[in-house]
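Everything on this sheet refers to the single structure shown next.
Yeah, one chain of the complex is gone here, protein chain that is, but the others are all in their spots.
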Amino acid sequence: MMRSKDEYLDSVHSLDHLVFIQGQQINSVVENAFSRPSCMAMAETFYQAQLDENQDLFTCRSHITGERINRFSHIQQNADDLVKKIDMLRSMGRKTACCFQRCAGLDCMNTMYAITYDIDEKHGTNYHDRFKNFLREVHEKDIVPAACMTDAKGDRSLSPSQQEDRDQYLHIEKEEKDGIIVRGAKLHITGGINSHELIVLPTRSLKEEDKDYAIAFAIPSDTKGVRFIYGRQPSDGRRQEDTRADIGNLYFGGSEALVVFEDVFVPEERIFMKGEFDFTGPMIELFASHHRASYGGCKVGVGDVLIGATAAIAEFQGTEKASHIQDKIAEMIHLNETLYAGAIASSVKGYPTQSGAYAVNRLLANTCKLNVTRFPYEICRLAQDVAGGLLVTMPSIADLENPEIGQYCRKYFTGKKGIESNHRLRILRLIENMTLGSGAAAYLTESLHGAGSPQAQKIMITRLADIESVKKCAFSLCGIEDR
Amino acid sequence: MMRSKDEYLDSVHSLDHLVFIQGQQINSVVENAFSRPSCMAMAETFYQAQLDENQDLFTCRSHITGERINRFSHIQQNADDLVKKIDMLRSMGRKTACCFQRCAGLDCMNTMYAITYDIDEKHGTNYHDRFKNFLREVHEKDIVPAACMTDAKGDRSLSPSQQEDRDQYLHIEKEEKDGIIVRGAKLHITGGINSHELIVLPTRSLKEEDKDYAIAFAIPSDTKGVRFIYGRQPSDGRRQEDTRADIGNLYFGGSEALVVFEDVFVPEERIFMKGEFDFTGPMIELFASHHRASYGGCKVGVGDVLIGATAAIAEFQGTEKASHIQDKIAEMIHLNETLYAGAIASSVKGYPTQSGAYAVNRLLANTCKLNVTRFPYEICRLAQDVAGGLLVTMPSIADLENPEIGQYCRKYFTGKKGIESNHRLRILRLIENMTLGSGAAAYLTESLHGAGSPQAQKIMITRLADIESVKKCAFSLCGIEDR
Amino acid sequence: MMRSKDEYLDSVHSLDHLVFIQGQQINSVVENAFSRPSCMAMAETFYQAQLDENQDLFTCRSHITGERINRFSHIQQNADDLVKKIDMLRSMGRKTACCFQRCAGLDCMNTMYAITYDIDEKHGTNYHDRFKNFLREVHEKDIVPAACMTDAKGDRSLSPSQQEDRDQYLHIEKEEKDGIIVRGAKLHITGGINSHELIVLPTRSLKEEDKDYAIAFAIPSDTKGVRFIYGRQPSDGRRQEDTRADIGNLYFGGSEALVVFEDVFVPEERIFMKGEFDFTGPMIELFASHHRASYGGCKVGVGDVLIGATAAIAEFQGTEKASHIQDKIAEMIHLNETLYAGAIASSVKGYPTQSGAYAVNRLLANTCKLNVTRFPYEICRLAQDVAGGLLVTMPSIADLENPEIGQYCRKYFTGKKGIESNHRLRILRLIENMTLGSGAAAYLTESLHGAGSPQAQKIMITRLADIESVKKCAFSLCGIEDR
Partner (left out) sequence: MMRSKDEYLDSVHSLDHLVFIQGQQINSVVENAFSRPSCMAMAETFYQAQLDENQDLFTCRSHITGERINRFSHIQQNADDLVKKIDMLRSMGRKTACCFQRCAGLDCMNTMYAITYDIDEKHGTNYHDRFKNFLREVHEKDIVPAACMTDAKGDRSLSPSQQEDRDQYLHIEKEEKDGIIVRGAKLHITGGINSHELIVLPTRSLKEEDKDYAIAFAIPSDTKGVRFIYGRQPSDGRRQEDTRADIGNLYFGGSEALVVFEDVFVPEERIFMKGEFDFTGPMIELFASHHRASYGGCKVGVGDVLIGATAAIAEFQGTEKASHIQDKIAEMIHLNETLYAGAIASSVKGYPTQSGAYAVNRLLANTCKLNVTRFPYEICRLAQDVAGGLLVTMPSIADLENPEIGQYCRKYFTGKKGIESNHRLRILRLIENMTLGSGAAAYLTESLHGAGSPQAQKIMITRLADIESVKKCAFSLCGIEDR
């Protein structure tokens, strides 16, 4: 079964989970003005998968059930699968211009699939089968799981077990006969409030003394003891305004939440790691690598929209032929394609894991992401350069219809002949959304920190590069024979 | 007389001008939630000038009245005056972290003072005396004038007189016995809604056929026919929320407005240019140069606050000793000081005009501003890098007090030991304000376009540099004697 | 037959072509001190192809002869072939740290193969067969052809036929019964002096009036009327010094030459375009695209060596643990891998031409190259930063053996304990070679201009991006339905 967009929205609407927004528990994430755009963005992943022209890009055959599934649930089997993932993400970015929140879950499933296999190989556990059972359910019911990784961390100079407050890292609080009780919190959970399931995994590489923190599992998002606290985004208040005229992106938006786990029960069959601390490093590294490559897909699609909006405003304002404007737009495209190239290359130069799941090239994935922490900022700067100062000085679009001042707004905000002020302001509001508003939270800050902050990529790049072999090349060329 | 902060606020409160915000005419710009921060920022220029320790930096003696005045109304007499202006702006930027809206008026007065003198010299007019009379009033009553420059422009490929709709550039609609009737609109008027007077000047260099557009004058902001339409800023809706907890910058903010002039009468004694199109170029260029240097003062002060906030969040989160964090903060300081250096150098390398007013070095002022169009974006990126992803995923600060979820917020958003979540979130909200919120409108987009977009600076730099003389240096060194 | 390294050197030694270096006609490009490193670099392409471990990367089966050939002569049949080409180039860059001069010929052959097919399709000519015959010879005899493209151009604001001196663009001077006489010159011919054949193609897109300039052909490099004038490189004089101690790169170097064609006869069977001006654009664009992607291979390999040398000097000087040093080396790797990603992505996202030859993705190839015009400069700056000032203040390595001062040099140029001064200086000389010497000509300036200057890439990027489709995405998201 593949859900339709409406079926997805219904399923989330009827979820019985505890979600708080601005200090209020809300009834429906679908109906609430703050969270609705987030639901709509994810719903688009279901919608696109049902279009005829998207069958190859958005769907594929499950290697577990043999049925057609949404590619957002697929365990990649080869380089081509990885490339298609990137292209699907880019396509979704173009449709939504925001975070559609489904990559982390996807990348997490691919990670768990591979690492549970490796744990079993070494420790004789049966996590891989458990995870495959979970995955079968995901495939059969078209379930969206959110990945929950980042802990609160408390004092960053201390390890989990050294923290004064143990809850700063999610951990086993108690063992029960047929499962465990866990406690802690996960931050920045993308799409958490509108996902069906939560996959939880550790946030850092752990040592023996931190065994209790080495846990991974999946539970329904309306499990008892789980609470979601919505994170605000710039300009999100505009979603509540009557006209919604100044939102910029009319339909879509992302969301992140703090997810609190207060003595939550996890049944044994849903546990995928319990104490195998030696696999926390590999798990995190593989997840990070997959996810870092993903950013070279989704953010590139978002960048495409910003490039389109920028080209449009140049046209509306009659500056599109100016050589410096053309140069700036070319630069935006160039930077955006560079990000894309990183994601494609990391896909093509990937490798098969023992489990059969195909993994990205880690050096190239980190390279890709490190560029993602930089170029969107420059792309936004260029977009604002082309857009002009009106971007931050224009009145509400609603003012265009005001009986007293509407005439002035319409008259003085017209650009080149034949352009309606309304259209000019709408494009500017979209650019505002993406460079200074709720879209910027995803396109900029999340590009910086999502899947790991730049320093994390620098560290991995240093570790993954084969410095010794290039040193040898240098020695050989300058005649240092004996080193 | 120098007004106190409260006297300024009272004077603006009792202004009888027509101001529209989000489609509503408002009663008082001081009381309205959207516009109040703008009034408060400007009020701070009055407050600072009354502090004992600021007498040298914020006040000086009027060369017209001989009385002590706010330096924001001073005609600079020498390089030291220009340097002090920059230092005053930087100080104000530190106090408010926003646009305090008083530089454009100051730079405009210095420009009018110099150019009216030159017009009179050539054309035998008496604009300079008129302007001095106006200036005397400004000094005597401590009046704030806003500079009104940018026209709507319509089709940018056409000159003013070629426009289908003449009003796209402000112009003389009708001559009357003792004055003129003007019509048009001015965009992006900084501090317009909370200034006492408006100084209007042309937006571009004009030719003979555009004579009717070559006008400059000053009128009270509550003159009949003048309307202000407020420009929205990112996240400005938070100013209306009950708690105001998520505003970031609790007190201050800038504002821009569209100012419509619908058949507005300007009395003869307040006209400072009327038809002398040959001085539109010099007027604009001098104003732009002064104002471009100013950005190396105010934005540097704003940058100081962002650096302080970034250093603070690093400390709160326990990362301040990490070498990459230290490196990023050093880079922020470095970029910020580079901007400052540009403003100082353009002040010191200035020149006296015929009128006695001292002008900035134009090449260096343009260089300064071109850096201002770039570095704040990088400074913001670095601030976000150090701040971490919580910047865009944290709940409302108000949630800390919520009876059900407040405990979780307080618990999981604590950083290093001894830091209150409340403090951590407040600093993050300030960084959000400055990099993605209403502060970013001023610190980023306005840095890009205020006083002219980057391309305008590039053009001036090319024109002002003495390429021929450096070519000769090159020829002489490589032996091309005869060129 | 695949030539051995020595067979190649012998073949070039015995070439009967006219080569001038520093105003002297030389006897043997292999023996001359200036040109020998260029021969050695190309010889390495033969050497590597004979190593067992390189059979897959450096050789493949000719689709024409069915025999094993050097991959440097291969017509790529699919994406994997393109990827392997890039990996081979990177490998060669690592071996030689210079331009090994064989990519232009390779990329040119792939271009001619595809375009001659298209010309024949439209014009009913038989160029493709002629080219295949030439290619068969190349494959059978393991011949190296150099690509000759850039004309002298004279006044760049005029087209070829408008030039006062027709010879500024190579053209048909006279038609003969069984061939043509051509005249003109080609600049910057990489590896020209040590190649067996020259493939000549036009340098720009031509119109009907420039028909006589629309010619492509291949001739042996010792054809009557052909003269090579060697281009100097920075520090190339060190190749003539007795000790050769300060060369840095002991064995390899690139070379470019001016190739003059003074009434040179081209037999009909070697003509691949004659007047079909409508295919000059596609020919140049395809060649440029292939070649721009190649730069993401060879220059990355050169970058690898520089990274290795930089890591080595850090170790020798005891700074390798400093966090800022590690950060700089990580940045070098990051930039270098970004270049590589561009080449790989443009290969994978390529497309089959009508002829069967596989072409690169042109947008991504241009993106790749545009980064190549920037990053090597930053990589060199970082290398110099890590290397320290000794890079430009050290004496000749030969001074280490001088009886009077050798002791001081050995004593004071030792780095950390256990490091010989000799080794330290050698690595520094290699870095000097690559960032300021003859290696820099290839790694920097050639990266900038080879395969087209940055502006050429900007123009292509603008043309190749699908702006209309991303505009539509933007319109749809902000509610501009009817555009």
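Here the chain labels run A, B and C in written order, and each chain numbers its own residues starting at 1.
We take it that a contact is a pair of C-beta atoms (placed from the backbone, for glycine too) under 8 Å apart; a residue touches a chain by one contact, two chains touch by 3 or more.
Quick caveat: nothing in here was measured; it's all calculated off a predicted structure.
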{"item": "Touch with the omitted chain, as defined above, among B:Arg166, B:Lys207 or B:Lys458", "value": "B:Lys458"}
{"item": "Among C:Ile219, C:Val260 or C:Ala359, the residue in touch with the chain that has been omitted", "value": "C:Val260"}
{"item": "Touching residues (missing chain, whole complex) on subunit C", "value": "20, 22-23, 25, 150, 152, 154-157, 164-165, 167-168, 185, 187-188, 227, 229-235, 237-238, 240-241, 246, 256-258, 260, 317-319, 322, 324, 373-374, 377-378, 380-381, 384-385, 388-396, 398-399, 402, 404-405, 408-409, 411-417, 432, 436-437, 440-442, 444-446, 448-450, 453-455, 458"}
{"item": "On subunit B, residues whose C-beta touches the chain left out of the figure", "value": "83, 94-97, 248-252, 304-309, 311-312, 326-327, 329-331, 333-334, 337-338, 340-342, 344-346, 348-349, 363-364, 367-368, 370-371, 423, 426-427, 429-430, 457-459, 461-462, 465, 467, 469-475, 477-480, 483"}
{"item": "Touch residues of subunit A, complete complex, unshown partner", "value": "323-324, 327"}
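Just so it is clear, only the chains that are shown with their structure count from here on.
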{"item": "Innermost chain, where centres are averages of C-alpha coordinates", "value": "A"}
{"item": "Separation of mean Cα positions, subunit B and subunit A [Å, integer]", "value": "38"}
{"item": "Centroid distance [mean C-alpha coordinates] between subunit C and subunit B, Å", "value": "51"}
{"item": "In subunit C, residues with contacts to at least two other chains", "value": "327"}
